[in-house]
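In this view, the complex is presented without one of its protein chains, the others remaining in place.
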Amino acid sequence: MAECHPVGFQWVMEAKARGARIFHVDPRFTRTSALADRYLPIRAGSDIVLLGALINHVLQNGLDFREYVLAYTNAATIVSADFRDTEDLDGLFSGWDPETATYDPRSWAYAGTDEQPQGEHVEGGRRHAEAAGPESYGAGGAGAHPSPRTDPTLDHPRCVYQILKRHFARYTPELVERLCGIPSAAFAELAEAVTANSGRERTTAWVYSVGWTQHTVGAQYIRTASILQLLLGNMGRPGGGIMALRGHASIQGSTDIPTLFNILPGYLAMPHAHRHDDLNHYLELEGGETGFWGNRRSYLVSLLKAWWGEAATEDNDYCFGHLPRMTGDHGHYTTVMGQIDGTVKGYFVIGENPAVGSSGGRAQRLGLANLDWLVVRDLTLVETATFWRDGPELETGEMRTEDIGTEVFFLPAASHVEKEGTFTNTQRLLQWREKALDPPGDCRSDLWFYYHLGKLVRRRLSDDEIDRPVRELTWDYPEHGAHREPSAEAVLREINGVGPDGRALSSSTQLRADGSTACGCWIYCGVYADEVNQAARRRPRGEQDFVAPEWGWAWPANRRILYNRASADPEGRPWSERKAYVWWDAERGEWTGHDVPDCEIGKPPDYLPPEGARAQDALAGTDPFIMQSDGKGWLYAPSGMADGPMPAHYEPHESPVANILYGQRANPARRTFDRPESPYNRPGPLFPHVLTTYRLTEHHTAGGMSRPLAYLAELQPELFCEMDPRLAARLGLGNGDWATIVTSRTVLEARVLVTGRMRPLRVEGRVIHQIGLPYHWGWGGGGLVTGDVVNDLMPLVLDPNVYIQEGKAMTCDVRPGRRPRGRAMLDLLETYRHG
Amino acid sequence: MRTEGAAVPEAEAGFRSYYGKPVIKPPVWHEPHMPTYLYLGGMSGVSSSMAVMARLTGNHRLARTARLAAAAGAAVGAALLAAELGRPERFLNMLRVFKPTSPMSVGSWILAAQSGLSAAAASADLTGGLLPAAGGAPLLAAAGDAALLATGLTGPLTATYTAVLVADTAVPAWHEAYRELPFLFAGSAMAAAGAVAMLATPRAQAAPARAVAALGAAVETAAGTVMERRLGMVGRPYREGRAGRLMGTARMLTAGGGLLAAVAGRSRVLTALSGLALTAGSLCTRFGVLEAGRASAADPAYTIVPQRERLSAAS
Amino acid sequence: MAERMGFFTDTSVCIGCKACEVACKEWNQLPDDGFVFEATSYDNTGMLGASTWRHVAFIEQSRPVRVEGDEGSVDRWLMSSDVCKHCTHAACLDVCPTGALFRTEFDTVVVQSDICNGCGYCVPACPYGVIDRREGDGRAWKCTMCYDRQLGGLEPACAKACPTDSIQFGPLDELRERAEERVARLRADGHEEARLYGESPSDGVGGAGAFFLLLDEPEVYGLPPDPVVTTRDLPAMWRWAGAAALSMAGAVALAFLRGGALPNHQASVRGGTR
């Protein structure tokens, strides 16, 4: 956190000064470790073992926050008798289909829920999984029975609590020592601190970044942490939670209002050709009828109204048919394969640099070279725009400029100060940026580009039926200034939504399913409440309390802590004075406190839903997790996950050690690409070391926004690899020397930083060396400093839930000296692929 | 200086440092400008003293040589100093303030006076010699003599202030030598001026110059020996590396040249040998001192070890 | 004269992010320092200089750990942002011949770039190796404690940017009090090695306007353990130089009066006795 979010880290330092204890778990000793109270080195890719052992520690010793767990989680729920655990099936859950390499999750369901949809229609089912369906749970949960059978004594052998207990029983401190390389004394200290600092009076928070997500079991890493935090009563409470520290200014916004293939704004699933025929069918299958997600018809219809306006009517399903349909995975890496195979002809790359920033860069560049046309918009000439004249494949002779038929348009972009608009930060906070000045020369905002491109395209339309969705699209925004910049505020207002009177809505609860409201993104409804740009609010911090509700606007409904109903006990009283956040004011008959309560403000704690109630009315006054169909925090996910209802430790796709827990070595549901452009490392002694990648404070991602800046480039001018002194000595490498790092994908060279901050770990009785590589360099991109492309080393293998690549743990070999050039480099690579 | 391994090499040479990097900055002054200036300034200063004495003792031939040498040394020296500046066009800013705490400020005023006065003294002499019959000659000569007498004050200051200039720094080999350096520089300056006068004056009139040269050589040699002995570890840069070679050469040339000066008498060959040796010796000394300062600054040991010792002695 | 302002750099909370280095360069519009990989931990800046007025040092340390396979593992990574000390007795200011370096109303030491003629004297005079002459530009440069910003009531760029408040700016007296409390707290928490550096007015530079809380000996961070302003010895230097000057004059006189009398004197001046 100190490395990649230094300014956010001030709050950790603040907490430390007030007595909080900071533990840092990382494959390397980083700047964060330096400031932590304790540093725990870990083998990259083994976090579920550590977290699972913490869960086991809690369950075996009865350290859970029982009142919280009983009231707010599904611990007491009874699971179907059909369910079989990985402990029974040697690393597989029940429902595994080896043919399609996917799970049928029906057996994971709660007991007695026979009425729920079957087969293809189950969330988490094959079609769902093959289109990264679980990602649509960014704003809510998958559907499940609203009031399943429970056993409040937690004794029932098939209740979630007991299942969890059995599932994690083998995740012991000894296992942590054997697989993670963390000494059991260090684990004991962590376990003691985490449990001692949870409960009524205290909370523990977890912070993670892509060190948890970029794995073939990434989503399950987060699930493991969620289970632990729910057991300890740390969710929905101040000082608790699991904080995802995201690495780009509006990467949260980029999933809320996604430019992602599988979701629509507000985490509504993109329709799937095989799952959804029409609007009703779609709504029936995507999510439960209970909980706030039960309102999804209002959300979707309002979105369709925002996009197709008058043309969207009840009779035509509100133009639901205008939406293109998925038939499977159309994600980033699959698209690249489509480029290589020639199905993708035109490509827009907007403020992104896949030629160096995406895994398996060689495949990326092969794809780019096989396009008809490519549009790149950026601040500088990034490598993606220039691969045809200076890409590494030219050096090896794999490509020749004159053979590349791709037509390339480079359009310079406006910077963040040359346009107005909102970023959504890592805490879901939308902040409006004022425009400081006009962009120079031909530089334009992306808003300008898409707005005017849309106008030009619409001018070229015919009466053809296929042009109807574009023809009928609402595409009329006020223009400003000499450049005819479209009004970003008008767009934000459309996102916020308007009611039947044409006035801006103030809350998503006002959305209607009858076409009388229009809203571009239901979770952002309220950002333009009262016709005021709420994201532009800048009330100084000194003039408001610690929640600072009048600085920007957080989705949903300006809530700063999600599920904060859980900060009060079932009766609505704060768990403790120290941790009071929101509470029920019986006199006024409403919820109150420091934050916007994350429940209906007038719903009393003793509210019990009547039979047959739907949406939020189906949730009791004690249900804090209002987006879930049962209002509970899920210790066990009966649906929605592509790779199991509970996390299990699997080795990374490429790992130097076997999985001693199960016969199943790696996540069986992980998504692989069997492609010659990007082969996998063969198991065995050829690739003996663990490789992990990361960022440095001084640079940003693949370097497009840092390498061209002298003040940043001079601070970390060259690609280096971090290596422990013992391995360096064995390889005869001195500090500052050159080393060559090899995977089946490529060979690269880096300067060596010999450092005791990298520690060899004793894993399964042998010493494992971990190599660390920051990935900020490339061959050009207007950079003042250059270096080999680290992402080229990575395998194309994805988490099955969200299709994120495994960039944090793989195997590699290290050789002393610089890498061979040209043809000789390919020859060396061949010896590793086939040698 | 980079050390293998990532951690700071601890107790490697009895002290700790930051990757062996220097603590202080080495002097930025360039060769040959600065050492040559030190030589010329010293030569000019002592030449002025000699000119005064020669004038007083009636040795006109020697007085003329010394006047010219003083003027030329000061002028060329000042030009070298200006060239040494990062912003030579701002040379006059040297006279913006008078700062007693700055040897360079004091020195600038001294050098301004010395170069002005010695130029006046020299030009009066030259004009007088060229225009013996001119009407204003006596007046001019008197003014020249007055200027000359004034250089009797500025000369010795010019010759020795430079020792304070280098000693008044954080460079251990210079600062710690502040007692001996003025004598070293004075001796070197005498040897230099004596040598120039020996070489440029008919040998019959050059006896005082030979004496000055011999005395200077003796003073320089003695001061150098005392300095290195007293400095101990901090004096190591004067004995090692390039500075050590320069200082060693200087020692030989100066001692040899001084001995020769004492016995040269009216021998043309010996005088020439002596004069050249002393000139070279004096130059070597100046280059050597500058180089020793640079080496002393570059190695953190010279900064850290004495300070550590001082601290342990105090505690 | 306004109150004396200063920096307190608490290295115990420094995260080594180098925001101070960049914020300084952005505000003061300094050139880059070259793109050289130094292989000295995460430090590719090296030391303070004409174009680097804040420098973050990185020191990796290991204490003996008796765990198999853990020999030589780093368990302490010290980071510290160095800066000009703005000494009470500032050698650079003392020796500057032009008055380019002067003491401001905030009791800080600043170079006036329109005056400096690049004599370079301040460079070796500084006991901390802070100030340097910039190649090509020819003038000496160093931290001004953002004198221009202070004139507008703003805090220096580095202190403003510092994410963890490792760099604190304020009236020196207040900072000294705060630092004493901080060091006491750290020691109470078992960090016996915590110490202040440059805070004492009785040290060799009369106390620094920018002082530090360190977790090891100063030289480990590249700082001199016992710096002394060189001009403290200046009167003695002048005395020795005076003695040398007199000796020299005497020696010359001696050379003329004893060994060097002219054999044939047509001298018009009856010299030496006047």
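For reference, chains read A, B and C in written order, and residue numbers begin at 1 within each chain.
Here, contacts are C-beta pairs under 8 Å (C-beta built on N, C-alpha and C of every residue); 3 or more make two chains touch, one makes a residue touch a chain.
Please note the rule applied: contacts and distances are computed from a predicted model.
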{"item": "Protein name, per the UniProt record, of whichever chain is missing from view (\"NADH-quinone oxidoreductase subunit M\", \"Periplasmic binding protein domain-containing protein\", \"Dehydrogenase\" or \"ABC transporter permease\")", "value": "\"Dehydrogenase\""}
{"item": "Contact list for the unshown chain, restricted to visible chains", "value": "A, B, C"}
{"item": "Hidden-chain contact residue, picked from the options C:5, C:22 or C:59", "value": "C:22"}
{"item": "Selected residue (touches chain absent from view) among A:92, A:264 or A:366", "value": "A:264"}
{"item": "Residue touching the undisplayed chain, where the options are A:96, A:206 or A:451", "value": "A:451"}
{"item": "Touch with the omitted chain, as defined above, among A:424, A:510 or A:786", "value": "A:424"}
{"item": "Touch criterion as defined above, residue of A:443, A:582, A:691 or A:825 at the omitted chain", "value": "A:443"}
{"item": "Contact footprint on chain B, counting only the chain that is left out", "value": "95-99, 101"}
{"item": "Interface with the unshown chain - residue positions in chain C", "value": "17-19, 21-23, 26-27, 93-94, 99-104, 110, 112, 114-115, 146-149, 151-152, 154, 157, 160-163"}
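What we mean here is this: only the chains that are shown with their structure count from here on.
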{"item": "Chain pair bearing the highest count of C-beta contacts", "value": "B-C"}
{"item": "Geometric centre distance via CA averages, chain C-chain A, whole Å", "value": "48"}
{"item": "Distance from the mean Cα position of chain C to that of chain B, given in whole angstrom", "value": "28"}
{"item": "Chain A: positions in contact with at least two other chains", "value": "725, 735-736, 753, 755-757"}
{"item": "Multi-chain contact sites of chain B, meaning residues that touch two or more partners", "value": "2, 6-7"}
{"item": "Touch list for chain A against partner chain C, complex", "value": "2, 6-7, 9-10, 13, 29, 31-35, 39, 183, 696-698, 710-718, 720, 724-726, 735-736, 751-753, 755-757, 759-762, 767, 784-785"}
{"item": "In the complex, chain B residues that touch chain C", "value": "2, 6-8, 15-19, 21-29, 46, 49-50, 53-60, 84-88, 90-91, 93-94, 96-97, 99, 101-105, 107-108, 152, 155-157, 159-161, 163-165, 167-171, 174-175, 178-179, 181-183, 185-186, 189-190, 194, 204-205, 207-212, 215-216, 219, 293, 297, 300, 303-304, 307-308, 310-311"}
{"item": "Partner chain B, residues of chain C touching it in the complex", "value": "38-41, 43, 46-47, 49, 57, 59-62, 74, 91, 94-100, 115-121, 123-134, 137-140, 217, 219-227, 230-231, 233-234, 236-238, 240-249, 251-272, 274"}
